[in-house]
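Okay, so here's the structure we're looking at.
A protein chain is absent from this complex, but the other protein chains hold their places.
On to chain A.
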Amino acid sequence: MLKVALVDDHKLFRKSLAALIGTFEGVEVVYESDSGKDFLSHLKENKNVDIALLDIQMPEMDGYTLCGKVLKVHDSIKVLMISQLSSKETIRHVMQSGAHGFVTKNSEPEQLELAIRNLDTSGFYLGPELGSVLKDLMLYQQGGNEFQPDKDFLSDREKEVIQLICKGKSSAEIAEELFIHQRTVETHRQRMITKVGAKNFIGVIVFALKHNLLDVEDLS
């Protein structure tokens, strides 16, 4: 069973989300709270959470801050931000906070389920919102005399892995498609995260796009 935690101060919405997630097969809600602080102290004692769904606008501690703290306490947890906000700026902040995915509160239930499953299989979720702002995001981040990688900074194999991951394929499926071992796929993934110095795989994608190692069209 995939264990999900919910943190949102809007009680009715949180309850409805718990009910909805409860209908997804193989997924259960193990914790819910209206306070980030309570969630952090829960995590210090129980590590039985695979995926955390965090609201952004909360009193006391907002979702971005909470996300950073959650990952510090428990670095194998996957964070899905869920918010009423959907502007580019919001998504930019979401990416900077180290979260693994983003859905809006207006998303269809199918999209939420897909996000949760993708977080489990590939460690991140690039929804339609995230995809559409990636290009703008790159424009935002351009400029500055930072490190310029070579064209072959990422190998062809690594680029293939990125493309397949972006299509929402699991490591097993990628292994099958590329005729390599599943462990090798995992190694590629980890190596790329370390190589670009990212917090998670979304960072790798942004890096690759930003430095023109990949094209946005490659990802769809």
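Methods note: a contact is a pair of C-beta atoms (placed from the backbone, for glycine too) under 8 Å apart; a residue touches a chain by one contact, two chains touch by 3 or more; residues count from 1.
The definition used in the following text is that contacts and distances are computed from a predicted model.
Asks: Just to verify: the chain that's not displayed, which of "Branched-chain amino acid ABC transporter substrate-binding protein", "DNA/RNA endonuclease G", "histidine kinase" or "Cytochrome c oxidase subunit 1" does UniProt list as its protein name?
Replies: "histidine kinase"
Asks: For the chain left off this view, which of A:E89, A:D152 or A:E177 is in contact with it?
Replies: Result: among the candidates, A:E89 touches the missing chain.
Asks: Across the whole complex, list the residues on chain A that are touched by the chain not included here.
Replies: Interface residues of chain A facing the absent chain: 10, 12-13, 15-17, 19-20, 22-23, 57, 84-85, 87, 89, 105-106, 109.
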